[in-house]
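So that we are looking at the same thing, I have put the structure below in C-alpha cells.
== chain A ==
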Amino acid sequence: MEVAVTQNGKRRFAMKLWSFHGGVELPGHKQESTIRPVEPAPLPKRLILPLSQHLGAPAEPVVAVGDKVLKGQIIARPGGFVSAPLHASSSGTVVAIDEHAVPHPSGLSAPCITIETDGRDLWVEREQQTDYRQLEPADIRETIRQAGIVGLGGAGFPAFIKLNPGKTIKTLILNGAECEPYITCDDMLMREQADEILRGLLIIRRAVQAQHCLIAIEDNKPEAAHSLQKALQRIESDADNIEIVMIPARYPAGGEKQLIKVVTGQEVPSGGLPVQIGVVCHNVATAAAVYRAVEHGEPLLSRIVTITGGAVAEPRNLEALIGTPVMELLSACRTNFNVLQEVIMGGPMMGIALANHKVPLIKTGNCLLTVSHGEMEQHPAVQPCIRCGNCADACPVSLLPQQMYWHARAKDFDKIQEYDLFDCIECGCCAYVCPSNIPLVHYYRFAKSEIRSQQEQKRKADIARERHERREQRLAREKAERATRHARKKPGTTDENKRAAIQAAVERAKAGKQGAPSDDV
Partner candidate 1 sequence: MLKKILISAILLALFGLIGATLVAVTHEMTAERIAANHREALLKRLNALVPPSRYDNDMVSDTIRIIDPELAPRRYPVTVYRARLMGRPEAAVFFVVAPDGYNGAINLLVAVNHDGTLAGVRVVSHRETPGLGDAIDEQRSDWIYSFTGRSLDNPDERNWAVKRDGGVFDQFTGATITPRAVVKAVYKTLKYFSRHREAIFVRETTPVEIKHE
Partner candidate 2 sequence: MTEYALILISTILVNNFVLVKFLGLCPFLGVSKKLETAIGMGLATTFVLTLSSICSYLVNEYLLSPLGIEYLRTIAFILVIAVVVQFTEMVVHKTSPLLYRVLGIFLPLITTNCAVLGVALLNVQADHNFVQSALYGFGAAAGFSLVLVMFAAMRERIEVSDVPTAFRGPAIALITAGLMSLAFIGFSGLVKG
Partner candidate 3 sequence: MSDHQYADITRSGLWSNNVALVQILGLCPLLAVTNTTINGLGLGIATTLVLVASSLIVSLIRNIVRTEIRLPAFVMIIASLVTAIELAMNAWFHELFNILGIFIPLIVTNCAILGRAESFAVKNPPLPSVIDALAMGVGFMAVLIVLGAMREAIGSGTLFADAHLMFGDWASILTVTLIDDYRGFLLAILPPGAFIGLGLLIALKNYFEARSEKRRKSERIAQPAATAAHS
C-alpha cells in the first residue's frame, strides 16, 4: 500500500506501507473526549506514589515519614539498572511510606509514598539546561534517567535504556497511533503540544544518532497530523529526514512491533528488541516528556489522561499529577457514580479493570474509562470453543489462540509454549472476535504467570539442590576427618582404621574434583 507522506509540510513522495496479519477494526469513541481542550486537573490533597510504576526493579525511598518535600524533588532512587527514580509531583509532607492500593489486576497493595500536599506547589531548584545540541548523547540519557521518564505508551519501560542502543539506528519512530478506542491523550497532545513533541524528537534523535525519523499517526486523527505538520514547518532547519506517516486505523497498529512492520516492513525477531533491526520506537508523550526534562529540567511529574466513558458527563483530557487519586479525576469530570459499574485504567482492549477505588494515577495511566451499567456487553456466558478460527484470523502475531487456549485450559504448559505463548502481546483481538465469548487473554495471562512461577520455583529448587549437595559433601568430609583423627589417636592401625582413612582420602579427592568450595561454614 502507498500513502502520501508529508515532509516539511509539503507533499513530497509516496511512501510504501506494509500491513500486519489480523487485527480488528474497532469503533473509535474518540470524538467525545476531544471536544474540550486539555486542562490541568485540580491539585489533590494527597498524592499516592507507588514505588513501582515501571518495568524493572522498584524504586527505593530516600525520604522518611514526616519529611517535607518540594515539587520535583527525588523521593525514591532507582532500585537497579532497569529502574526509574520517583519525584514528588507537588510540594508537601510525606505522611506515609507503606502498602497502598495500586492499579494492578490483582487488586493487591504495593509500597507507596503518600504525600500530603500543601497547596503551594513549590518547585525544587531546577537545573537550567543548556541547548541539547551541545549535549553528548550520554548526558542526554543521564538527564532522562534522572527525570524518571518511562515509556508513556503503555509498558512503562525506563526510557533511557532504549536510548542506549549500542547499534546504529536507521529509523526512529514516534508512536502517535493511539489505536485503542476511547483514548485521546496522545491525540490531544499532538494537537496542542506539537512543538514540544518535535523538540523531544530532535533530542532523542541526537541521543540515538538516528538517520531517519518517522511520526506514525492513525489516519483517523487528521487534526493531530495537521498540527504536527505546522510544527514541522516551524523547525524548518532541523526537519530533514523527519516524516509524518498516516497509517490505516486498525487495532493494534500502535503496538510497537506491528507499527514497525507497517512503516518499515521489517519484523522484530521473536523475543528480540527493535534495536536489533536498527529501530527505536517511542510514544509521542515520552518525547514531550524528554523535551521538558532536557530543556526545562522538569522530571516526569504529570501526564495527560483521558477521562471518558458512559458514566462521565464531561469527557475530556486532563493534565494530571502522577499520584492523583483516580476518584478525584473522575469527580473533576462530573462522573455519575450511580451508574458507574467499572473503571478501566487504559483502553477497553488492554486496560486494567480497577479493583479498588482508592488507587492513584500512575505514569502509564493514559486513560480512565468508566463503564456505566449496560454500556458494554459485560461478561457474557462462556460457551465451548468451536474452533471457528476467528481468533487466529484476528491475531496480529499469527498465533493460534484456540490451541493456546486448549492447552492453557488443560494446564499443559509445555505444549502451550510450543505454540509460542510468549509471543502473545495480549492485545485482546482474539477474545474480541470469539463467538463463544471465551476470555482468551485471561487464559494466556494465567498460563504465563504459572510458567513464570514454575521457572522461579525451578530456580529456587536448583539453589536448594546445590546447597544440599554442598552440605552433604561437607558432612561426609567432616565425618572422614573425624575418622582419620580417630585413627591417628590409635597408632596400632587396625584394618578398620585403614579403610576409614582410605575412605576419607577418596572423599576428599571427590570433593576436590567436583570443585566444592574449600570450607564454608
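Some points to look at:
The rule is simple: contacts are C-beta pairs under 8 Å (C-beta built on N, C-alpha and C of every residue); 3 or more make two chains touch, one makes a residue touch a chain; residues count from 1.
Basis for inclusion: all candidates are chains of the complex that A comes from, given by their letters.
As the structure is a prediction and not an experimental result, all values here were calculated from the model.
Between chain A and the candidates 1, 2 or 3, a touch occurs in this complex only for 2. Looking at the complex, you find that chain A touches candidate 2 at residues 384, 406-407, 409-410, 412, 415.
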